[in-house]
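Below you'll find the structure I mean.
Only a single protein chain was left out; the remaining protein chains are all shown in position.
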Amino acid sequence: MPLALNEEQRMLRDTARDFLQNDAPVNLMRQLRDDANEKGYSEELWHKMIEMGWPAVAIPEQFGGLGFGFIGAGAILQEAGKTLANSPFFNTVALGAAAIIHGGNEDQQQSLLPKIAAGELTLALAHEESNHHQSHGIQCQAFIDGKQLTINGNKKFIAEGANADLLIVSLRTAPPSSNNDGITLALIDPSTEGIKINKVNMIDSRNYAHIDFSNVTVSTENIIGERHNSQTLLDKTLDHGRICLAAEMLGGAQAMLDKTVEYLKDREQFGRKIGAFQALQHRAANMFAELEIAKSAVIHALSAIDDNQDLAVVASSAKTLANDCYRLITDEAVQMHGGIGLTDEMDIGFYLKRCRVSIQSLGDSGFHKNRFATLNEF
Amino acid sequence: MPLALNEEQRMLRDTARDFLQNDAPVNLMRQLRDDANEKGYSEELWHKMIEMGWPAVAIPEQFGGLGFGFIGAGAILQEAGKTLANSPFFNTVALGAAAIIHGGNEDQQQSLLPKIAAGELTLALAHEESNHHQSHGIQCQAFIDGKQLTINGNKKFIAEGANADLLIVSLRTAPPSSNNDGITLALIDPSTEGIKINKVNMIDSRNYAHIDFSNVTVSTENIIGERHNSQTLLDKTLDHGRICLAAEMLGGAQAMLDKTVEYLKDREQFGRKIGAFQALQHRAANMFAELEIAKSAVIHALSAIDDNQDLAVVASSAKTLANDCYRLITDEAVQMHGGIGLTDEMDIGFYLKRCRVSIQSLGDSGFHKNRFATLNEF
Amino acid sequence: MTDLSKFKQETSEWLEANCPASMRKPQSRNEGVFGGKKFTFPSDDAKLWFDLMVEKGWTAPQWAKEYGGAGLSSDEAKILNREMERLGCRKPLIGHGLWMLGPALLEYGTEEQKREHLPKIARGEIRWCQGYSEPGSGSDLASLRCKAEDQGDHYLLNGQKSWTSDGDKADWIFCLVRTNDEGPKQEGITFLLFDMETPGITVRPVPLITGESHFCDTFLDNVKVPKDQVVGEVGKGWSVAKALLVHERTMMADIEKNMPKPKYSVDDYAKNYLSMDKNGRLQDGLIRDRLAQHMMRDEAIKLTQKRAFEEGMAGDFDMRVATIFKYIGTEEKTNKDTLITDILGMAGAGWDKENFSADEQTKTHEWMSNKALTIAGGSSEVQLNVISKRALGLPEV
Partner (left out) sequence: MTDLSKFKQETSEWLEANCPASMRKPQSRNEGVFGGKKFTFPSDDAKLWFDLMVEKGWTAPQWAKEYGGAGLSSDEAKILNREMERLGCRKPLIGHGLWMLGPALLEYGTEEQKREHLPKIARGEIRWCQGYSEPGSGSDLASLRCKAEDQGDHYLLNGQKSWTSDGDKADWIFCLVRTNDEGPKQEGITFLLFDMETPGITVRPVPLITGESHFCDTFLDNVKVPKDQVVGEVGKGWSVAKALLVHERTMMADIEKNMPKPKYSVDDYAKNYLSMDKNGRLQDGLIRDRLAQHMMRDEAIKLTQKRAFEEGMAGDFDMRVATIFKYIGTEEKTNKDTLITDILGMAGAGWDKENFSADEQTKTHEWMSNKALTIAGGSSEVQLNVISKRALGLPEV
């Protein structure tokens, strides 16, 4: 499994970096927040991304994709994390497309993947039901009666939940048994009758929603993957998301480290650059080391996606290391900047807030270390 | 509950400090080790301690004690920890006397406590049965038949186990039930037939033993505390030990911090005292702060003993903070001294090794944080 | 009956009779009475209580009557304080004037300055703010550059002050300025007072990451300040400021003491927000460990403060220990805030008022705003420097 980008992927990364630094600086994010933008992202930016073919990067070539794999998607997300550039990219590709690629039947793949690749369809995963991420404890219920699925329950903190064209919803359709895990995934149009979408504003100013399902009926054709037995598909989908989110987070951590080092070189106190104080130097050096090892865990996990390897262990490692190092670096960025780091004028608060939501999304370090331990049987 | 020593206790502490610094420097410990001393302590030193009345400090006055309480005993142990001075004091007083004070019947108290106070009797607690400390998982069995107790089983890592005049042994005498916890403590003469004492050398060069009991019979008069129901007594005894050991550990931590700070002021590299390097300064300052808060937890716990308060929570806090700060400080002492800290000529290795054994004795931090959480119902 | 017992009895009776019930509960920051020209009382009771106390001179009990106080002896003031604490009476007036500038004027001010300013402070007529920090001078305050040129009868001020706490709500400012560029940097600093309405002053509130803005940038553009508004000697402002620091700490402790006690303890949050396994243990082992660790440390820090006090009383106190409190206390507080929001999960990262409980919003807010604790009032780095020098005697970097 490669740990370095190939030439094409490097070009993709470099182009993404230039584009995002120019067209989606942190100020764009600030503007969207100050305007209380409904979507939490710039339509214009998203259209440019579509023009550049980004939604297609990780889609297999036979479905109109570019076949850069998830290493490619990860490279874009890492660059997006650097400027906190938001778009439907992450939820549509890392969660939505992943579920369809691995669970969709031929019809679904033929009809949906080319649309995703073309930027004509955005997706969101409606999965969480409480304040904390969980893999399988699904309460949101659906009864299957003939060709019809009737859904009742509540989903929470759905990223892009109030924006996406289609939702992929995780449902409990049967009690777990020896043959079935009881979980089913279904594609649901958010305008279906019985769906109530409640927008939730989080500190990172992106788009989230709680969604209530009250006797929502859809055709069983909307089921993705195996009926009553999609825990593995769900895990795989979540792992795609965890790994890709980790990539985005490392971009943020990198930006914060760079900005902090710049500040250390610039700011003077007690007659010298504060970057000449050894205690700060050692802490900065440690941040650099932590970030580099986290990067390796993340690219390894992205590579595992592309090589169709088992994702559980590598996803949990990647998310844990990304969580811990993003938190370390944003906390240190605030502390080293001093009071000014707590003003809204500086960008640091935006990263701090995004970091916190990212840590909670798709599993904090306690969740993933527990999962890692369980997978390793200890 | 007082957190400061009263005048008498301060005098006791100051006398102990002067005496131990002069009569029991680390070199005494080194000498005992190099001579492969059977007991692991100096008889001469112990006799001087007896002359000074130390074994009596924590014994109630009605039993010939001095009534300084465990704050007094803790003050002595803290000073002893500074020079790694070993003696039967800890095991006899903090574990042995504690069990008899809280569990002994009047006869036992009348016959044993004055002897302890006079330095005529040393005790050891034979409780552990595996590599890790545990409170109640006792396998060592005893059957009670009329007036006789027949013991079979193995006890491990008994501090002073090959030296003590008498052993206090924790035994399983019945299955736990709603009325009984099934645990009984008994005083056993180590020369009783059927007892095999196997000396164990640990890295801290003190005296430890594994002891096997094979059909050892003693009179039921040797039982201390309630028959079949002494878990509470055992817990209380162990908590006395945990708190007092924490006091000893903080003495060691203090000595290591002092020695390291001295070295930082003395050693030059790159044309300046290494204590002028800010990264080391901040780490040393943090060590100082950690040690001071740990001291408060320990004196609070010692005070709780004297005030007859519930010990469980305070003992677990004291031992955890002592464990963590002793480890931090010895590890940093080695790192800051550099290679020379790893030579046997320096004293650091002695503290490092004693620290490690102390951490494992009577519960490491994982054990105590788990216990603390359970006691706080989370 | 001694005079003091009599005073105690009368005080107690008066407080019982006059302090409104709603003024006997802990108060949050936005319930505080800061006074000043622009101030609106948070409630009728607050106004009533304030007026009654001003009348008795008990907003500044120990200040002389001619300065707006009650001229109480130190023993009487202690009794008043204790009685107010016993009944839970709120401070009728709080703020920089009463707690910081007042004591400084009493020590360093001229008689004219005292007569001019102290009564207005005690009666809550003028609200004060503090102009110390500058964009280039945070931890290294003495490097401040705000320039005061000697123009004969007045100084001409140019420069910028930052972190002016409630600068937009204050009437007057006490301010450190540079009157001399040469020599040791501490010795060219002068302590000045001036009206915030003096021409040339622009105040701009600075939004914080919490969405609030308690602090201002204050721009000084050819601001004229009469020379009789210097407190203490010219060039000795650093000493005045240092003396004030002690009062700042007292003020902080006082505010802290009067804050409402948190509704839930940290372990309450864990029990309310997280699931337990069959043995009644938190399922999240990492949180469980962090929580136990925090509770132990938090208690040990509190015990250390008590121990310092008791050892002090017993004459057995190691002064070096005093250097650790700011550092270890604020670090643990930050740790606690992080732990609580981690326990809340997504509910500890919410922004809107509809989907998150008031308490969740508070905790999320505290996590952000308390990041200032390890920065303001001597950052953790400065504290570690202090510990390593003063407690450990390590050499200068």
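Should a chain be cited, it is by its letter among A, B and C, assigned in written order, with residues numbered from 1 in that chain.
Heads up, the rule we're going with is that a residue touches a chain if its C-beta (ideal position, glycine included) is under 8 Å from a C-beta of that chain, and two chains touch if they have at least 3 such contacts.
If you're wondering where the values come from, they're calculated on a predicted model, not measured in any experiment.
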- Task: Can you pull out the displayed chains that the omitted chain is in contact with?
- Result: A, B, C
- Note on the structure: Residues of chain B touching the missing chain are 128, 130-133, 156-157, 198, 200-205, 210, 268-271, 277-280, 331, 334-335, 338-345, 348-349, 352-353, 356-357, 360-361, 364-367, 369-370
- In terms of residues, what is the contact footprint of the unshown chain on chain C? 285-286, 288-289, 397
- Item | Missing-chain contacts mapped onto chain A | 2-7, 10, 261, 264-265, 272-273, 275-278, 281-282, 284-286, 288-289, 292-297, 299-300, 316-317, 320-321, 366, 369-370, 372-374, 376-378
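Here, only the chains that are shown with their structure count from here on.
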- Task: Averaging each chain's C-alpha atoms to get its centre, pick out the one most distant from chain A.
- Result: B
- Message: Based only on mean CA positions, could you tell me how far chain A sits from chain C in angstrom?
- Response: 42
- Listing for chain C: what residues touch at least two other chains? 381, 384, 397
- Message: Residues of chain A that contact two or more other chains, please.
- Response: 277-279
